[in-house]
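Accompanying notes for the structure given below.
The other protein chains are all here in position, but one chain of the complex has been omitted.
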Amino acid sequence: MTKMMYRDAVRNTIFQEMQRDPNVVVLGEDVVGGMGTAGGPEAIGGIWSTSGGFYEAFGPDRVIDTPISESAIVGAAGGLALSGKRPIAELMFADFIGVSLDQIWNQIAKFRYMFGGKTKCPAIIRLIYGAGYNAAAQHSQSPHAILTGMPGLKVVMPSTPADVAGMMRQAIRDDDPVIFMEHKALYGVQGEVPDDPDFVVPFGHARLTRAGQDVTILATGMMVGMAEAAADTLAEDGIGADVIDLRSTSPLDEEAILDSVEVTGRLVIVDEAPPRCSLATDLAALVANKAFASLRAPIEMVTAPHTPIPFARELESAYLPNPDKIEAAVRKALAYN
Amino acid sequence: MTKMMYRDAVRNTIFQEMQRDPNVVVLGEDVVGGMGTAGGPEAIGGIWSTSGGFYEAFGPDRVIDTPISESAIVGAAGGLALSGKRPIAELMFADFIGVSLDQIWNQIAKFRYMFGGKTKCPAIIRLIYGAGYNAAAQHSQSPHAILTGMPGLKVVMPSTPADVAGMMRQAIRDDDPVIFMEHKALYGVQGEVPDDPDFVVPFGHARLTRAGQDVTILATGMMVGMAEAAADTLAEDGIGADVIDLRSTSPLDEEAILDSVEVTGRLVIVDEAPPRCSLATDLAALVANKAFASLRAPIEMVTAPHTPIPFARELESAYLPNPDKIEAAVRKALAYN
Amino acid sequence: MQLNRTDLLEAYRRMKIIRDFEDFLHDEIAKGEIAGFTHLYAGQEAVAVGVCEHLSDDDKIVSTHRGHGHCLAKGCDVEGMMKEIWGSREGLCKGKGGSMHIADVDKGMLGANGIVGAGAPIAVGAALAAKLDGKGNVAIAFSGDGACNQGTTFEAMNMAVVTKAPAIFVFENNHYSEHTGFEYAVGTDKDIASRAEAFGMKVWRADGTDFSSVHDTMREVLEYVRAGNGPAAVEFDTERFYGHFEGDPQRYRGKGELDRIRAERDCIKKFRETVTEAKLLEGSDLDKIDAEVASQIEQAVAAARAADRPTAEDVLADVYIDY
Partner (left out) sequence: MQLNRTDLLEAYRRMKIIRDFEDFLHDEIAKGEIAGFTHLYAGQEAVAVGVCEHLSDDDKIVSTHRGHGHCLAKGCDVEGMMKEIWGSREGLCKGKGGSMHIADVDKGMLGANGIVGAGAPIAVGAALAAKLDGKGNVAIAFSGDGACNQGTTFEAMNMAVVTKAPAIFVFENNHYSEHTGFEYAVGTDKDIASRAEAFGMKVWRADGTDFSSVHDTMREVLEYVRAGNGPAAVEFDTERFYGHFEGDPQRYRGKGELDRIRAERDCIKKFRETVTEAKLLEGSDLDKIDAEVASQIEQAVAAARAADRPTAEDVLADVYIDY
């Protein structure tokens, strides 16, 4: 085990896999940094410091600094993947799927199906997502619902450095396109990461981070820590919560969710995104369909409101879920008879 | 009342509103048709025949034929709307939101909020959507969930010529941005349309198309007819269904849904799109949260599978919901005790 | 014409396969047996064939909604394509893709594409892969005159220049995007090639209805790009014989325009005239190919009609490799 930050788990895993497999290629804006300047390549690494040293180690054909052209970046990842490479494209902010969605949705996600299963497209699209930086409406979004809804994509949302490492390695070795979502507010979080160079976290396996009998709390990304904080507070009152970090939303570990709800009968879903047609509603619908008999209270959802993300500190705080809101939702679910 | 086709209700309402209000402008690819050709403007009207005669009546400044540049089309609609116009932008296929999503999602939907409520953006984006034409994975999609999930947008999905007329007129007079979804398989459907030049169908009001006590069926667009067909068959067996055509998904008529489920206790949701993070899950979650006490059976969802839309006739038929699948879902919901 | 007899016969055969394939579909679609939206390539054969004759399976192409010609020129199986268009599970894409999505990645054919402009970025990716492999392969993006207004096409050109990717942008200017004229929709005083030039690329222009002009031009282009000089662009002036999609009444055409282009700008007719006049081939050589191709298409159609239909279970397969 080595202790490292979430962001370093991203960087180090990609670096190791690039050493292992010459077909792994990264591309994106400023993934080198300093191209065409007096400072020269790597004058400043990627703006998230997740590709430092790559250019020097692997050169311009495998570490491709691109112009501001997200459609071309994702499209190029598609072309690379169809040509036998394992591209990792970075979109600096997840919000930039807006300018590149066609290539994600209508191309990369669908090649295999449209081509009758005769090809594979092992492309990774890294999305740095989430609120917490007061970056306002266009640099803070969590568009995981849109992507989870797209057949052909796998969508992963690790919340710890270890999961980042294990899921990034899995993503790189996976033969399907993977949306790899990194929460920007977690970049500085520290954690132990296994040293095994083949350590992978397979997709579709949720992680139980707290165990309890009274309520099930589902969360992803930055919401996991909030759910844990709420669970810890509730535990002081003798209320036991299963906190389930879904880790990947597509594939989804339905079993873990249903098994837990069968025991607890009460479900609280935490989602950083606005409420409509969201991951929260997806999970609620799953349970309302497949574990209806076990449900003993209305399904509670703690989400952002149906608004864009506001700028000011007070507004963003009010916008986001937090442990208090989660706790309140749990108490509401428990109060129902 | 005048009998006309769904497509003519689109065309005629826009035409009337353009006569009434000089600020209404339409733009899109081939909305004139024949520009820069020997045949000349309107040699062929819009490819969906929903803008015939516009150019002749209103000229090039109000009927703007554009290059194949969907981002610029939607963006221009945004700029027109911020400048006091009421633009109606046509995306020939809803699937083309892929190449223009940023302008829909991060611009038009958010201007009002980002600008502190000090402006309005009365733009309409017409999306011709849906399967049924064997147009395969990139020309058949129903991306209403993605758009419904976006705060700032209103999303409407009329299923009859009368609703097309009433909702298009409302959309044009509405001060918020509206996604106007026209199902291509309904274009040829006939229906009576009120002659009143001010006839509007306000958003957020569902339409009860069949009334019954045993089950609630929710549907939109092409799914409404299928739900009605299933209800009619079920009626022969004495099973009564409320069939609710939501008409707009944002705003959503929560009351109509909850009131019905309170009576029936059983819910079947029909959605043409794939299942994950869909409108179907959105509605299920609403009911699982707000009408839990009334629910007497698991919520059933009849949706497309989690796959892209296949080409072949047999495959597309198998992919889509149909009255048989809806009937089976209803029977399943009724069988539950 | 720098080709030997075998190559000329092969080029003619390919063009003729495309033409017959499309002529057949044109008639058949009118009868209603074929589902979906179909965009026919007839008239533009010299471009697809003149380009692809230079390529190996390791060179990639990315095509458009009007993709049959590119597929056939790149070596996709005629019968597999016909079956695909018929929606058979024996089709090249098991009936899942249809006309707008035919692909054969093993042959370097990375797909027709229903989204105008989507191909160019994908081609840049394929070109970057070729650059990494360092074997002198290239990737070609076919785009129409309409597609050259889509942002993705521009981004791709710029990115190819920046990354020195061995990508070639082949613009087939058939003067129309759907029902709109090139003169209207492409806002430039000049041509598409000049735009590409402004992105820092070396460009070529040629008559796309003249096979030898296409073929000779592409020889130069490919030499240039394979040598590691970065991307290039070529604009071919060409003609489409049928409507934008099947069913299009083409009222935007000038009086007699279709007759004129059929008479004066038919690349296959011109090829025949040139090679027979220059005594490179005999008319009888070509007649023989005509007959062979006619029966090949007939057989493909018979096979497509008889082929297995997909079943409901097939819908769920091929979304992911696992899961």
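A, B and C are the chain letters, set down in written order, and residue numbers restart from 1 in every chain.
The rule is short, and it goes like this: a residue touches a chain if its C-beta (ideal position, glycine included) is under 8 Å from a C-beta of that chain, and two chains touch if they have at least 3 such contacts.
This is a predicted model, so every value here is computed, not measured.
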Item to check | Omitted-chain contact residue, chosen from B:Gly40, B:Gly132 or B:Gly204 | outcome: B:Gly204
Next on the checklist: In the whole complex, not just what's shown, which of C:Cys71, C:Val170 or C:Val186 touches the removed chain?
Outcome noted: C:Val186
Item to check | Touch with the omitted chain, as defined above, among A:Ala135, A:Leu208, A:Ala235 or A:Ala328 | outcome: A:Ala135
Checklist entry - Which of A:Phe15, A:Phe54, A:Phe96 or A:Tyr129 sits in contact with the chain that's absent? => result A:Phe96
Checklist outcome for this item: Filtering A:Glu29, A:Glu90 or A:Glu272 for touch with the omitted chain leaves A:Glu29
Checklist outcome for this item: For subunit B, residues touching the missing partner are 25, 27, 60-62, 64, 66-67, 69, 71-85, 87, 102-103, 106-107, 111-120, 151-152, 154, 175-176, 203-204, 251
Checklist entry - Touching the missing chain, which residues of subunit C? => result 149-155, 157-162, 184-190, 194-195, 197-200
Checklist outcome for this item: Residue list for subunit A contacting the dropped chain reads 29-30, 33-40, 43-44, 47, 65-72, 95-96, 98-99, 133-139, 305-308, 310-315, 318-319
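In this section, only the chains that are shown with their structure count from here on.
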Next on the checklist: Need the most distant chain from subunit B, centre defined as the mean of C-alpha atoms.
Outcome noted: C
Checklist entry - So what's the Cα centroid distance for subunit A and subunit B, whole Å? => result 30
Checklist entry - How many angstrom between the C-alpha centroids of subunit C and subunit B? => result 35
Checklist outcome for this item: Where subunit C touches two or more other chains at once, the residues are 93, 95-97, 101, 113-115, 118, 151-152, 319
Item to check | Of all residues in subunit B, the ones touching two or more other chains | outcome: 71, 95-96, 98-99, 136-138, 305-308, 310
